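Could you have a look at this structure, given as structure tokens, before my questions?
For this view, one protein chain was removed and the others were kept in their places.
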């Protein structure tokens, strides 16, 4: 494609020839390594990839004072140019479809294509959220069926379906707790969060108006139960605990923690980001949890799409269920499914804390997640958890002799294996291992999280990796650890074989360029 | 199980290599009484692809889809034709199955798309900059109010009565917890929007005024006048756009003085999907960049000096700032942003203008025909592709009865404003480029028959 443009950017600009063995091509492309200009540099004003008939009426007189003086300055492209532009861009991405994507706590598993097909059925994809309810009974039934599954799998009393993603679900759970405390007439303003928690937990608690206090961890990487008990009191609204936790470990004292918090009058929020490790094996409801969000894009394989959309339904205990947000579905005595919204909340739902989103939540994710759940069934989901945990332990034991695994001595991990960069040669760190993995053809693991481990590397293989695939990954990780211990300088400039070398994040942040300047 | 690559032999070999007798040994940290002995009772077992497809298809068939009936609903979600290449491209595995671009060297595809998306949104809105998307229009609207309060250090937001009532509910729900003061105005059936009433509410404690453009009844507020009044008191104007196609025809809010412009991007590329996932759009003045919520993609260079893109200014975000973050949002709406961006790249500015002109013309044809029915009156002085009709009887009943006759007639104000008085005869009717003359005639005929009592 013609990438020469008025703004002057050409694909060969800035090319040192380092990755190309000194060969310089005239185009700046190298075989299948294709550069791509911005759409603004490719398109032309007035060009259009959509055939439209001219309007058969002039704008109404009342609109004249509002009319735009000129069309938005957006160049267009024809369909062949658009298909090529985005296809070329897509090739600069790594993806789960290309290989293992072992980002700890992110759960990058295979995305079944049946899910995509079902979500695109016109009966789901082409219905309006405010159609008369009689015309969308099938859509409401999807919400109801998925809700029933989530309740059954977690052993909880009910579920709020509308939150748009995990962090939104956390907010939903904490607002339920706030509403429940208000209903009790109590002013509790502190939420306890373990120091290993993901940053969203304290951010959400603060957003919901709580003060955050940190709970220390034991040397074995678990919540310190005694320390937690000391912090409990009449000012504590609740705790936010991730289980399995961010170190990839199950919190064995979960029930004791919940009992202590309940005894002190607080509620237990569980961050369900890692539910995929225990789905079908353990029900959070049996552990005393009051609220837990479920990332449908993690446990139930709805695609991450380069950063969303997610979906974060929140399962709730009996104590919190009355405060769930609007809207939600109920089945009436007539057998029809009804929406409970602002107008009929008085019919036994007067304690709902209100509305979090414009419509019903992430319907497109519900259809995908339900398809996935029905495909696996109760038996298959149990196998999902078992295989995810088995794969992680396999990686843990295969690498712990070359990379320190701070909590490996205390027993098996759950769905992710945690390593530290202690013991690498002077000047070598987690970043070098991560960028080296790119050259090996893998996506790096989660790095520098959780913060409680120096140079953390959190590897989550998921259940959809084969043993052969894991063996290849393990061989690469071991090789990189050995090279970093030996002080192999070439790691400092890795990746060598990616579409870009290391990018200058300092320049990006000091003088932000957020829109095309041409 | 078709999605699980491990064989029984693999599992046995792996267990042996890690020194575990059985997989249950790996779950030793789970207290014994909490460990389920087998699959959860009462839930079905796994099913074949064919069986699942049959089940889901049966559920889908229970819905009356927009494409199979004359369809006139809007109110914050619009049915537009999405070019085939959009859905094809977003299903490329490299986009669909990638994660948030935290490793920029191998995520330049997603990052460049986000950079292009930010530029498109900024130009469409007439703002200096835009972010890489939010959950949806309603949550973007609430985030804009929070941002205005951070910038002005004042706590009172004035909501126009023309703001989508669901957006207003989201704002009021959230503000209960943050204790921001929200002034909401009652919606009335007037030909002009409530600009004067909004301006009258602005005082020295006002952080922002929130005005939908066009408003939820399809009327078009005078943003320039409201912006001037707001700025005179040190308040910001937050403009809310739920139908971005309108900006192909009417002036961009940023050019009229809006300081923050948010919107729902569903109209372009995304589809109705029964309400989600949708796409929150967020643009603002460049000087507010460090107060902005959500992810941002920025341009930089790599070690060789080659242009590249990274997520930037992430110190505003929750994973670093924790309880001091500007927002708790983690996941955005990346794939929907991609769909929006592809659709807008196909259109270009000229195509968008043409599409908007066609939408407006189809709406005029619809309104002209429907207002020929005795007793049906148009409320609006002006409208883009959606307007409010006043019927001689309760519009919600009419909509439900017309649905029984296979016509999806619009959104009744009784459904939209269930607890408001005096709006129940209002019917919000939207038309787009997908609306045919036959659709309009079918709606008109069925509505007329219903109003005069001709049985279905």
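As written, the chains take the letters A and B, and residue 1 is the first residue of each chain.
We take it that a contact is a pair of C-beta atoms (placed from the backbone, for glycine too) under 8 Å apart; a residue touches a chain by one contact, two chains touch by 3 or more.
Operating definition for what follows: contacts and distances are computed from a predicted model.
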- Protein that the absent chain corresponds to, by UniProt name, given "ABC transporter permease", "Sarcosine oxidase subunit beta", "Glycine cleavage system H protein" or "FAD binding domain-containing protein": "Glycine cleavage system H protein"
- Message: With the missing chain put back, one of A:79, A:343, A:471 or A:505 would touch it. Which one?
- Response: A:505
- Message: For a quick check of understanding: of B:2, B:54, B:290 or B:393, which residue touches the chain that isn't displayed?
- Response: B:290
- Query: Which subunit B residues touch the hidden chain?
  - Reply: 290, 315-316, 320-321, 324
- Spell out the interface residues on subunit A facing the chain that's missing from view. 505-506, 509-510
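Heads up, the rule we're going with is that only the chains that are shown with their structure count from here on.
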- Item | Centre-to-centre distance between subunit B and subunit A (centres being mean Cα positions), rounded to whole Å | 20
